[in-house]
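One chain of protein is taken out of this complex; the other chains stay put.
To keep things simple, chains are lettered A and B as they appear, and every chain counts its residues starting from 1.
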Amino acid sequence: MVGIVTYGVYIPKFRIKVEEIARVWGGNAEDVTGGLGVFSKSVPDLDEDTATIAVEAARNALRRREIDPRDIEAVYVGSESHPYAVKPTACTVGEAIGATPTMTAADFEFACKAGTAGIQTCMGMVASGMIRYGLAIGSDVAQGAPSDALEYTAAAGGAAYLIGNDDPIAILHRTCSFTTDTPDFWRREGQDYPRHGGRFTGEPGYFKHVEGAVRLMFEQTGKNPKDYTYAVFHQPNAKFPQRVAKILGFSADQIKPGLVVPRLGNTYSGSSLIGLAATLDVARPGDRIFMASFGSGAGSDAFDIEVTDAIEAGAFHRDAAPGVEKLLENPVYIGYAQYARHKGKIVMQ
Amino acid sequence: MSSVARFWRKIPQRYNLIGSRCTNCGRYFFPPRSFCPDCRRTGKIEEHKFLGTGEVVTFTVVRSASEQFQQMTPYVLAIVKLDEGPRLTAQVVCNPEEARIGMKVRPVFRRISADGESGVIHYGTKYVPVN
Partner (left out) sequence: MRDVAVIGIGCTTFGEKWETSFRDLFLEAGALALEDAQLSGERIDALYVGNMSAGRFVEQEHVGALIADYAGLASRHIPSTRVESACCSGSLAFRQAVIAVASGLEEIVVAAGVEKMTDVETSTSVDALAAAADREWEGFVGATFPGLYAMIATDYMHRYPLTREQLAKVAVKNHYNGARNPIAQFQQEITVDTVLRSSLVSDPLRLFDCSPITDGAAAVILAPLERAREFCDTPVRVLASTQASDTIALHDRRDISTLDASVVAGKRAFQMSGLALRDIDLVEVHDCFTIAEICAIEDLGFCRKGEAGKLTEEGVTALNGDLPVNTSGGLKACGHPVGATGIKQVCEVVLQLRGEAGRRQVEGAEVGMTHNVGGTGATVAVHILGV
(Lines give C-alpha, C1' and ligand atoms only; values in the text may rest on other atoms or scores of the structure.)
Protein backbone atom coordinates (compact mmCIF):
# COMPACT_ATOMS: atom_id res chain seq x y z
CA MET A 1 0.00 0.00 0.00
CA VAL A 2 1.23 3.47 -0.81
CA GLY A 3 1.79 5.55 2.25
CA ILE A 4 4.02 7.74 4.36
CA VAL A 5 7.31 5.93 5.04
CA THR A 6 8.71 8.68 7.23
CA TYR A 7 8.20 12.38 7.86
CA GLY A 8 10.06 15.31 9.36
CA VAL A 9 9.43 18.91 10.27
CA TYR A 10 11.51 22.03 10.73
CA ILE A 11 10.42 25.28 12.37
CA PRO A 12 12.82 28.21 12.95
CA LYS A 13 13.28 29.10 16.62
CA PHE A 14 12.32 32.77 16.38
CA ARG A 15 8.79 34.06 17.07
CA ILE A 16 7.12 37.41 16.97
CA LYS A 17 3.96 38.04 18.94
CA VAL A 18 0.92 39.34 17.13
CA GLU A 19 0.66 42.10 19.75
CA GLU A 20 4.16 43.31 18.78
CA ILE A 21 3.11 43.63 15.13
CA ALA A 22 -0.11 45.34 16.21
CA ARG A 23 1.88 47.76 18.36
CA VAL A 24 3.91 48.91 15.36
CA TRP A 25 0.91 49.46 13.10
CA GLY A 26 -1.40 50.84 15.75
CA GLY A 27 -3.67 47.82 15.55
CA ASN A 28 -5.62 46.43 18.45
CA ALA A 29 -3.86 43.23 19.42
CA GLU A 30 -6.91 41.76 21.11
CA ASP A 31 -9.03 42.32 18.03
CA VAL A 32 -6.43 40.66 15.87
CA THR A 33 -5.74 37.68 18.11
CA GLY A 34 -9.41 37.32 18.92
CA GLY A 35 -10.35 37.44 15.27
CA LEU A 36 -7.62 35.18 13.96
CA GLY A 37 -6.89 33.01 16.98
CA VAL A 38 -3.17 33.49 16.33
CA PHE A 39 -0.88 34.72 19.09
CA SER A 40 2.58 34.38 17.63
CA LYS A 41 4.24 33.32 14.41
CA SER A 42 7.58 31.80 13.51
CA VAL A 43 10.27 33.93 11.87
CA PRO A 44 13.23 32.58 9.88
CA ASP A 45 16.80 33.36 10.94
CA LEU A 46 18.82 35.72 8.73
CA ASP A 47 20.33 32.75 6.92
CA GLU A 48 17.22 30.60 6.61
CA ASP A 49 14.98 30.35 3.58
CA THR A 50 12.64 27.86 1.93
CA ALA A 51 15.55 25.72 0.80
CA THR A 52 17.28 25.51 4.19
CA ILE A 53 13.98 24.75 5.91
CA ALA A 54 13.15 22.07 3.32
CA VAL A 55 16.58 20.47 3.80
CA GLU A 56 16.26 20.44 7.60
CA ALA A 57 12.75 18.93 7.37
CA ALA A 58 13.96 16.29 4.92
CA ARG A 59 16.97 15.44 7.08
CA ASN A 60 14.68 15.13 10.11
CA ALA A 61 12.54 12.68 8.13
CA LEU A 62 15.60 10.61 7.27
CA ARG A 63 16.75 10.63 10.90
CA ARG A 64 13.60 8.72 11.78
CA ARG A 65 14.13 5.96 9.30
CA GLU A 66 17.25 4.61 7.67
CA ILE A 67 16.66 4.97 3.97
CA ASP A 68 19.32 4.80 1.29
CA PRO A 69 18.91 8.29 -0.18
CA ARG A 70 19.73 6.90 -3.60
CA ASP A 71 16.37 5.09 -3.46
CA ILE A 72 14.61 8.46 -3.33
CA GLU A 73 13.85 8.89 -6.98
CA ALA A 74 11.67 12.00 -6.92
CA VAL A 75 11.90 15.23 -4.92
CA TYR A 76 9.16 17.85 -5.08
CA VAL A 77 9.26 21.03 -3.05
CA GLY A 78 6.08 23.05 -2.79
CA SER A 79 6.43 26.70 -1.80
CA GLU A 80 5.38 30.19 -2.68
CA SER A 81 8.73 31.58 -1.55
CA HIS A 82 11.27 29.58 -3.51
CA PRO A 83 14.64 31.37 -3.22
CA TYR A 84 14.99 31.44 -6.99
CA ALA A 85 12.31 32.24 -9.56
CA VAL A 86 14.23 29.94 -11.88
CA LYS A 87 16.41 27.19 -10.37
CA PRO A 88 14.73 24.47 -8.38
CA THR A 89 14.82 24.29 -4.61
CA ALA A 90 14.24 20.55 -5.11
CA CYS A 91 17.73 20.13 -6.59
CA THR A 92 19.32 21.74 -3.53
CA VAL A 93 17.29 19.45 -1.29
CA GLY A 94 18.15 16.39 -3.38
CA GLU A 95 21.84 17.22 -3.19
CA ALA A 96 21.76 17.94 0.54
CA ILE A 97 20.20 14.55 1.34
CA GLY A 98 22.34 12.60 -1.11
CA ALA A 99 19.53 11.67 -3.50
CA THR A 100 21.12 13.18 -6.60
CA PRO A 101 21.65 12.43 -9.45
CA THR A 102 19.31 9.48 -10.12
CA MET A 103 16.10 11.31 -9.32
CA THR A 104 13.49 13.49 -10.92
CA ALA A 105 12.74 16.81 -9.27
CA ALA A 106 10.66 19.94 -9.56
CA ASP A 107 9.40 22.86 -7.58
CA PHE A 108 5.67 23.11 -7.13
CA GLU A 109 3.61 26.20 -6.64
CA PHE A 110 -0.05 26.17 -5.73
CA ALA A 111 -0.19 28.80 -3.01
CA CYS A 112 -0.53 26.97 0.29
CA LYS A 113 -1.24 23.51 -1.11
CA ALA A 114 1.82 22.92 -3.28
CA GLY A 115 3.17 20.48 -0.69
CA THR A 116 0.09 18.24 -0.78
CA ALA A 117 0.18 18.39 -4.59
CA GLY A 118 3.70 16.99 -4.24
CA ILE A 119 2.39 14.12 -2.09
CA GLN A 120 -0.26 13.31 -4.69
CA THR A 121 2.38 13.24 -7.42
CA CYS A 122 4.59 10.92 -5.41
CA MET A 123 1.62 8.66 -4.61
CA GLY A 124 0.91 8.18 -8.29
CA MET A 125 4.54 7.55 -9.14
CA VAL A 126 5.01 5.03 -6.35
CA ALA A 127 1.72 3.26 -7.14
CA SER A 128 2.61 2.99 -10.80
CA GLY A 129 6.02 1.55 -9.99
CA MET A 130 7.88 4.47 -11.55
CA ILE A 131 9.83 5.19 -8.37
CA ARG A 132 10.60 3.47 -5.09
CA TYR A 133 10.40 6.54 -2.87
CA GLY A 134 9.30 10.08 -3.55
CA LEU A 135 9.95 13.02 -1.24
CA ALA A 136 7.26 15.69 -1.04
CA ILE A 137 7.98 18.86 0.91
CA GLY A 138 5.94 21.90 1.76
CA SER A 139 8.21 24.73 2.92
CA ASP A 140 7.80 28.46 3.11
CA VAL A 141 9.17 31.67 4.50
CA ALA A 142 5.80 33.24 3.95
CA GLN A 143 5.48 36.82 2.82
CA GLY A 144 3.06 39.36 4.12
CA ALA A 145 3.38 43.03 3.25
CA PRO A 146 4.10 45.40 6.16
CA SER A 147 0.82 46.39 7.88
CA ASP A 148 -1.19 44.01 5.71
CA ALA A 149 -3.50 41.60 7.56
CA LEU A 150 -1.26 38.76 6.29
CA GLU A 151 1.68 40.12 8.23
CA TYR A 152 0.11 38.95 11.49
CA THR A 153 0.22 35.33 10.40
CA ALA A 154 2.74 34.77 7.57
CA ALA A 155 5.23 32.37 9.16
CA ALA A 156 8.16 30.09 8.34
CA GLY A 157 8.41 26.32 8.49
CA GLY A 158 8.19 23.15 6.51
CA ALA A 159 7.44 19.46 6.56
CA ALA A 160 8.80 16.61 4.46
CA TYR A 161 7.01 13.37 3.65
CA LEU A 162 8.67 10.35 2.15
CA ILE A 163 6.15 8.41 0.12
CA GLY A 164 6.64 4.71 -0.66
CA ASN A 165 4.97 1.36 -0.46
CA ASP A 166 7.12 -0.70 1.87
CA ASP A 167 6.09 -0.76 5.49
CA PRO A 168 4.51 2.72 5.60
CA ILE A 169 3.75 4.25 9.00
CA ALA A 170 0.52 5.58 7.54
CA ILE A 171 -1.38 4.36 4.52
CA LEU A 172 -2.63 6.97 2.07
CA HIS A 173 -5.86 5.21 1.12
CA ARG A 174 -7.19 7.82 -1.21
CA THR A 175 -6.79 11.41 -2.30
CA CYS A 176 -9.09 13.68 -4.26
CA SER A 177 -9.06 17.33 -5.19
CA PHE A 178 -11.44 20.18 -5.83
CA THR A 179 -10.03 22.93 -8.02
CA THR A 180 -11.36 26.05 -9.80
CA ASP A 181 -9.97 29.33 -11.12
CA THR A 182 -10.62 31.67 -8.20
CA PRO A 183 -8.52 34.82 -7.67
CA ASP A 184 -8.71 35.00 -3.88
CA PHE A 185 -4.99 35.54 -3.27
CA TRP A 186 -2.06 35.99 -5.67
CA ARG A 187 1.39 37.36 -6.21
CA ARG A 188 2.41 38.60 -9.60
CA GLU A 189 5.87 37.77 -10.97
CA GLY A 190 8.46 40.22 -9.65
CA GLN A 191 6.31 41.45 -6.78
CA ASP A 192 7.63 41.14 -3.24
CA TYR A 193 4.34 40.57 -1.47
CA PRO A 194 1.10 38.78 -2.29
CA ARG A 195 -2.26 40.53 -2.55
CA HIS A 196 -5.61 39.12 -1.62
CA GLY A 197 -9.31 39.69 -1.95
CA GLY A 198 -9.90 40.40 1.73
CA ARG A 199 -13.13 38.72 2.85
CA PHE A 200 -13.39 37.15 -0.62
CA THR A 201 -10.71 34.69 0.51
CA GLY A 202 -13.29 33.12 2.86
CA GLU A 203 -16.47 31.77 1.33
CA PRO A 204 -15.59 31.61 -2.40
CA GLY A 205 -12.01 30.63 -1.59
CA TYR A 206 -11.21 28.55 1.47
CA PHE A 207 -14.65 27.24 2.42
CA LYS A 208 -15.96 26.41 -1.04
CA HIS A 209 -12.87 24.42 -1.97
CA VAL A 210 -12.14 22.66 1.31
CA GLU A 211 -15.79 21.68 1.69
CA GLY A 212 -15.81 20.63 -1.96
CA ALA A 213 -12.84 18.30 -1.58
CA VAL A 214 -14.07 16.82 1.69
CA ARG A 215 -17.57 16.14 0.37
CA LEU A 216 -16.09 14.60 -2.76
CA MET A 217 -14.01 12.26 -0.62
CA PHE A 218 -17.01 11.25 1.47
CA GLU A 219 -19.02 10.57 -1.69
CA GLN A 220 -16.22 8.39 -3.07
CA THR A 221 -15.52 6.46 0.13
CA GLY A 222 -18.89 6.43 1.82
CA LYS A 223 -17.17 7.56 5.01
CA ASN A 224 -18.14 10.33 7.37
CA PRO A 225 -16.37 12.39 10.08
CA LYS A 226 -17.14 9.75 12.75
CA ASP A 227 -14.89 7.29 10.91
CA TYR A 228 -11.84 9.44 11.71
CA THR A 229 -9.77 9.77 14.86
CA TYR A 230 -8.27 13.08 13.76
CA ALA A 231 -8.71 15.73 11.09
CA VAL A 232 -6.31 18.34 9.78
CA PHE A 233 -7.30 21.34 7.70
CA HIS A 234 -5.26 24.09 6.15
CA GLN A 235 -4.88 26.75 8.81
CA PRO A 236 -4.31 30.30 7.58
CA ASN A 237 -5.64 31.29 11.01
CA ALA A 238 -7.34 29.37 13.80
CA LYS A 239 -10.84 30.50 12.84
CA PHE A 240 -11.11 28.98 9.34
CA PRO A 241 -10.15 25.37 10.17
CA GLN A 242 -12.33 25.39 13.28
CA ARG A 243 -15.30 26.68 11.33
CA VAL A 244 -14.87 24.33 8.39
CA ALA A 245 -14.51 21.39 10.79
CA LYS A 246 -17.77 22.35 12.45
CA ILE A 247 -19.58 22.80 9.12
CA LEU A 248 -18.40 19.36 7.99
CA GLY A 249 -19.23 17.65 11.26
CA PHE A 250 -15.77 17.17 12.78
CA SER A 251 -15.38 17.81 16.48
CA ALA A 252 -13.00 20.19 18.21
CA ASP A 253 -11.17 17.18 19.70
CA GLN A 254 -10.55 15.66 16.28
CA ILE A 255 -8.73 18.75 14.98
CA LYS A 256 -7.00 19.66 18.24
CA PRO A 257 -3.63 17.85 17.85
CA GLY A 258 -3.12 19.25 14.36
CA LEU A 259 -4.18 22.81 15.08
CA VAL A 260 -0.72 24.41 15.40
CA VAL A 261 -1.53 27.83 13.95
CA PRO A 262 -2.13 29.74 17.21
CA ARG A 263 1.56 29.52 18.17
CA LEU A 264 3.12 28.90 14.75
CA GLY A 265 1.24 31.17 12.38
CA ASN A 266 0.49 30.29 8.78
CA THR A 267 3.45 28.53 7.20
CA TYR A 268 1.67 28.57 3.81
CA SER A 269 2.87 25.45 1.94
CA GLY A 270 3.94 24.01 5.29
CA SER A 271 0.66 24.66 7.05
CA SER A 272 -1.53 21.55 6.66
CA LEU A 273 1.57 19.34 6.42
CA ILE A 274 2.92 20.54 9.78
CA GLY A 275 -0.61 20.05 11.18
CA LEU A 276 -0.56 16.47 9.88
CA ALA A 277 2.91 15.93 11.36
CA ALA A 278 1.74 17.17 14.76
CA THR A 279 -1.11 14.66 14.50
CA LEU A 280 1.20 11.81 13.46
CA ASP A 281 3.42 12.72 16.42
CA VAL A 282 0.65 11.58 18.78
CA ALA A 283 -1.12 9.00 16.59
CA ARG A 284 -1.41 5.31 17.49
CA PRO A 285 -1.65 2.34 15.13
CA GLY A 286 -5.11 2.10 13.67
CA ASP A 287 -5.90 5.81 13.97
CA ARG A 288 -7.64 7.23 10.93
CA ILE A 289 -6.70 10.79 9.88
CA PHE A 290 -8.49 13.06 7.48
CA MET A 291 -6.53 15.89 5.92
CA ALA A 292 -7.60 18.66 3.56
CA SER A 293 -5.19 21.30 2.37
CA PHE A 294 -6.11 24.53 0.67
CA GLY A 295 -4.28 26.58 -1.90
CA SER A 296 -5.48 29.94 -3.14
CA GLY A 297 -6.17 30.24 -6.76
CA ALA A 298 -7.86 27.87 -5.73
CA GLY A 299 -7.99 24.23 -4.75
CA SER A 300 -8.06 21.69 -1.95
CA ASP A 301 -6.53 18.22 -1.72
CA ALA A 302 -8.21 15.74 0.61
CA PHE A 303 -6.51 12.63 2.00
CA ASP A 304 -7.83 9.54 3.74
CA ILE A 305 -5.00 8.28 5.96
CA GLU A 306 -4.67 5.25 8.22
CA VAL A 307 -1.87 4.92 10.75
CA THR A 308 -0.20 1.50 10.80
CA ASP A 309 1.66 -0.56 13.40
CA ALA A 310 4.90 0.59 11.81
CA ILE A 311 4.62 3.97 13.52
CA GLU A 312 5.52 2.34 16.84
CA ALA A 313 7.75 -0.50 15.74
CA GLY A 314 10.52 -1.72 13.56
CA ALA A 315 12.49 0.55 11.36
CA PHE A 316 10.71 3.80 12.24
CA HIS A 317 11.95 5.84 15.20
CA ARG A 318 9.58 8.69 15.87
CA ASP A 319 11.82 10.09 18.63
CA ALA A 320 14.92 10.24 16.44
CA ALA A 321 13.87 13.69 15.24
CA PRO A 322 12.09 16.51 17.05
CA GLY A 323 8.31 16.46 16.96
CA VAL A 324 6.22 19.55 16.23
CA GLU A 325 5.55 20.20 19.91
CA LYS A 326 9.27 20.08 20.63
CA LEU A 327 9.93 22.49 17.75
CA LEU A 328 7.32 24.88 19.11
CA GLU A 329 8.82 24.82 22.61
CA ASN A 330 11.22 27.45 23.96
CA PRO A 331 10.99 29.96 21.15
CA VAL A 332 13.10 33.11 21.03
CA TYR A 333 10.74 36.08 20.89
CA ILE A 334 11.95 39.03 18.86
CA GLY A 335 10.72 42.58 18.40
CA TYR A 336 9.48 44.11 15.18
CA ALA A 337 12.83 45.71 14.33
CA GLN A 338 14.68 42.41 14.45
CA TYR A 339 11.79 40.74 12.66
CA ALA A 340 12.02 43.35 9.89
CA ARG A 341 15.75 42.64 9.59
CA HIS A 342 15.22 38.87 9.46
CA LYS A 343 12.56 39.23 6.79
CA GLY A 344 14.66 41.52 4.62
CA LYS A 345 12.18 44.37 5.05
CA ILE A 346 15.01 46.79 5.75
CA VAL A 347 16.54 48.09 2.55
CA MET A 348 20.32 47.69 2.68
CA GLN A 349 22.63 49.88 0.64
CA MET B 1 33.17 34.98 -5.23
CA SER B 2 31.19 35.64 -8.37
CA SER B 3 32.32 32.46 -10.08
CA VAL B 4 29.52 29.90 -10.07
CA ALA B 5 31.83 27.01 -10.94
CA ARG B 6 33.93 27.72 -7.91
CA PHE B 7 30.97 27.29 -5.57
CA TRP B 8 29.43 24.43 -7.53
CA ARG B 9 32.47 22.17 -7.45
CA LYS B 10 32.53 22.26 -3.65
CA ILE B 11 28.84 21.45 -3.15
CA PRO B 12 29.45 17.92 -1.78
CA GLN B 13 31.86 19.32 0.80
CA ARG B 14 29.77 22.35 1.71
CA TYR B 15 26.39 20.59 1.94
CA ASN B 16 27.35 17.17 3.25
CA LEU B 17 30.84 17.45 4.75
CA ILE B 18 32.34 15.03 2.28
CA GLY B 19 36.00 14.96 3.22
CA SER B 20 38.68 12.37 2.78
CA ARG B 21 40.68 9.80 4.69
CA CYS B 22 44.05 8.16 4.18
CA THR B 23 43.48 4.40 4.32
CA ASN B 24 47.17 3.91 4.96
CA CYS B 25 47.42 5.81 8.26
CA GLY B 26 43.73 6.36 8.99
CA ARG B 27 43.99 10.15 9.20
CA TYR B 28 40.86 12.09 8.29
CA PHE B 29 40.87 15.29 6.28
CA PHE B 30 38.36 18.07 6.20
CA PRO B 31 38.58 20.14 4.11
CA PRO B 32 39.45 17.12 1.95
CA ARG B 33 43.00 16.52 0.80
CA SER B 34 43.99 14.32 -2.09
CA PHE B 35 47.50 13.87 -0.74
CA CYS B 36 48.32 12.62 2.77
CA PRO B 37 51.01 14.85 4.35
CA ASP B 38 52.14 11.92 6.53
CA CYS B 39 52.15 9.01 4.10
CA ARG B 40 52.98 11.09 1.03
CA ARG B 41 52.80 8.94 -2.09
CA THR B 42 52.26 5.70 -0.20
CA GLY B 43 48.98 7.00 1.17
CA LYS B 44 45.69 6.02 -0.41
CA ILE B 45 42.98 8.62 -0.16
CA GLU B 46 39.31 7.77 -0.16
CA GLU B 47 36.17 9.82 0.30
CA HIS B 48 34.70 10.07 3.78
CA LYS B 49 31.37 11.54 4.84
CA PHE B 50 31.85 13.14 8.23
CA LEU B 51 29.34 12.65 11.02
CA GLY B 52 29.38 16.41 11.35
CA THR B 53 29.26 16.64 15.11
CA GLY B 54 32.13 18.19 17.00
CA GLU B 55 33.15 20.79 19.52
CA VAL B 56 34.25 24.41 19.51
CA VAL B 57 38.04 24.76 19.82
CA THR B 58 38.09 28.56 19.71
CA PHE B 59 35.75 31.29 18.54
CA THR B 60 35.15 34.97 18.05
CA VAL B 61 32.19 37.24 17.47
CA VAL B 62 32.66 38.98 14.15
CA ARG B 63 31.23 42.50 14.39
CA SER B 64 32.88 44.02 11.36
CA ALA B 65 32.72 41.88 8.25
CA SER B 66 33.38 42.02 4.55
CA GLU B 67 30.55 43.24 2.35
CA GLN B 68 29.09 39.77 1.72
CA PHE B 69 28.66 39.14 5.43
CA GLN B 70 27.86 42.62 6.71
CA GLN B 71 24.16 41.93 7.04
CA MET B 72 24.89 38.89 9.24
CA THR B 73 26.88 40.75 11.92
CA PRO B 74 27.37 40.07 14.72
CA TYR B 75 27.99 36.38 14.10
CA VAL B 76 29.94 33.70 15.92
CA LEU B 77 32.87 32.32 13.96
CA ALA B 78 34.58 29.24 15.33
CA ILE B 79 37.10 26.53 14.73
CA VAL B 80 35.24 23.28 15.21
CA LYS B 81 36.98 19.98 15.88
CA LEU B 82 35.01 17.20 14.22
CA ASP B 83 34.55 13.94 16.09
CA GLU B 84 36.81 12.17 13.58
CA GLY B 85 39.64 14.59 14.35
CA PRO B 86 40.04 17.30 11.73
CA ARG B 87 39.19 20.93 12.42
CA LEU B 88 37.32 23.37 10.25
CA THR B 89 36.23 26.99 10.37
CA ALA B 90 32.49 27.65 10.46
CA GLN B 91 29.83 29.93 11.80
CA VAL B 92 27.99 28.83 14.90
CA VAL B 93 24.38 29.95 14.96
CA CYS B 94 23.87 30.99 18.57
CA ASN B 95 23.62 33.98 20.78
CA PRO B 96 27.16 35.47 21.01
CA GLU B 97 26.99 35.21 24.82
CA GLU B 98 26.31 31.47 24.53
CA ALA B 99 29.54 30.60 22.70
CA ARG B 100 32.05 28.63 24.76
CA ILE B 101 35.25 26.72 24.13
CA GLY B 102 34.41 23.02 24.36
CA MET B 103 30.78 23.59 23.38
CA LYS B 104 29.32 20.56 21.56
CA VAL B 105 27.87 21.45 18.19
CA ARG B 106 26.04 19.79 15.33
CA PRO B 107 25.76 20.82 11.68
CA VAL B 108 22.79 22.60 10.10
CA PHE B 109 22.05 23.60 6.52
CA ARG B 110 22.09 27.36 6.08
CA ARG B 111 22.60 30.14 3.58
CA ILE B 112 26.27 31.17 3.84
CA SER B 113 26.29 34.13 1.46
CA ALA B 114 24.94 35.26 -1.86
CA ASP B 115 26.43 36.87 -4.91
CA GLY B 116 24.43 40.07 -4.56
CA GLU B 117 20.69 40.32 -5.11
CA SER B 118 20.64 38.57 -8.47
CA GLY B 119 23.57 36.14 -8.29
CA VAL B 120 23.66 32.60 -6.95
CA ILE B 121 23.02 31.76 -3.33
CA HIS B 122 25.79 29.91 -1.54
CA TYR B 123 24.36 27.29 0.82
CA GLY B 124 26.47 25.28 3.18
CA THR B 125 27.02 24.04 6.69
CA LYS B 126 26.89 26.04 9.88
CA TYR B 127 26.75 24.72 13.42
CA VAL B 128 24.32 24.98 16.31
CA PRO B 129 24.91 24.09 19.94
CA VAL B 130 23.75 20.61 20.91
CA ASN B 131 21.21 20.96 23.67
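What we mean here is this: contacts are C-beta pairs under 8 Å (C-beta built on N, C-alpha and C of every residue); 3 or more make two chains touch, one makes a residue touch a chain.
Since the model is a prediction, treat every value here as computed from it, not as a measurement.
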item	value
Displayed chains contacted by the hidden chain, counting the whole assembly	B
Residue of B:36, B:78, B:94 or B:108 touching the missing chain in the full complex	B:78
Hidden partner chain, touching residue among B:46, B:67 or B:117	B:67
Positions on subunit B contacted by the hidden chain, ascending	1, 10, 14, 31, 57-70, 72, 75, 77-79, 86-91, 96, 101, 112-113, 122, 124, 126
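Keep in mind that, in the parts below, only the chains that are shown with their structure count from here on.
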item	value
Subunit B residues within the subunit A interface of the complex	11-12, 15-16, 70-72, 93, 108-112, 121, 123, 126
Subunit A - residues contacting subunit B, complex	45-49, 51-52, 55-56, 59, 83-84, 92, 95-96, 98, 348
